[in-house]
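Comments concern the structure below.
A single protein chain has been removed from this complex, and every other one stays in its place.
This part shows subunit A:
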Amino acid sequence: MEVLRLHNLQKSFGSVRALKSASFTLDEGEVVALLGDNGAGKSTLIKAISGVFPVDRGDIYVRGQKVSIRSTRDAMDLGIETIHQDTSLAPDLSIARNLFLGREPVNLRWLGVFAPLDLAKLRDAAAALLKRVGISKKLDADALVSTLSGGERQSIAISRAMQFAAKVIILDEPTNNLGVEETHGVLRFVKEVRAAGHSVLLITHNIHHVFQVADRVIVMRRGEIVAEQTVADTDLLTVESIITGADMSALLKETRAK
């Protein structure tokens, strides 16, 4: 079932056409990798989907409904959660407080921003969540995020996205700066996220990771989508050459002919 569909998204910054045209769909429980060199338009695309800035032209559909995403809040309300490396968590806050940042459980709701946090509920919900996503015994919900490793932080950020029943989880370079073991941990986690029925849009530079977890790859170059294939139908070398933009047409035909 289709969860997210982008139709002809365009975005320019001044005279720079960062996104010339992007159209693709994302199905339920699918991991799609978005690949491309620096400046290919990947981050412009995900920023448009996650509400950092509006697109100039084009439409976004969530579960078949045309939507307009004007803020990160809009995107979150539509079930689109974006996780950036290093920018997703506040290190000086506890795990529990981070998990519910912006959606804090409170008593006396009528007090607005002055409403007291429901600390017991916050802690219990956080512990339950950590347990549900399989990182229960290891982490204390009251521990500060600054005491966690990079991989643990990624897992917390991804768990948070899952908890709010996000339809689409966008992972922006989730394995950057992680050690080998931690990287495997995060990739395993991505598979669990898919198993739980969420769709994942994975942005990465590392093609090897793509082949470990993704169902489909989308390659961008100079603001356009230049290739879209299921992982089963392609291989590492082909994808790599598409990204770098070596003379592709000939090469592609050749590979497809095989």
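Keep in mind that, in the parts below, a contact is a pair of C-beta atoms (placed from the backbone, for glycine too) under 8 Å apart; a residue touches a chain by one contact, two chains touch by 3 or more; residues count from 1.
Here, contacts and distances are computed from a predicted model.
This complex has a chain not shown, and the name its UniProt record holds, of "Glycine--tRNA ligase alpha subunit", "TonB-linked outer membrane protein, SusC/RagA family", "ABC transporter permease" or "SusD family protein", is "ABC transporter permease". Checked against the hidden chain, the listed residues A:V67, A:L93 or A:V226 yield one contact partner: A:L93. The chain omitted from view is touched by exactly one of A:N8, A:S68 or A:S149, namely A:S149.
Within the complete assembly, residues 71-73, 76, 82, 84, 87-93, 97-98, 101-104, 106, 111, 113-117, 119, 135, 137-140, 142-143, 149, 151-152, 155, 181-182, 185-186, 188-189 of subunit A touch the chain that is not shown.
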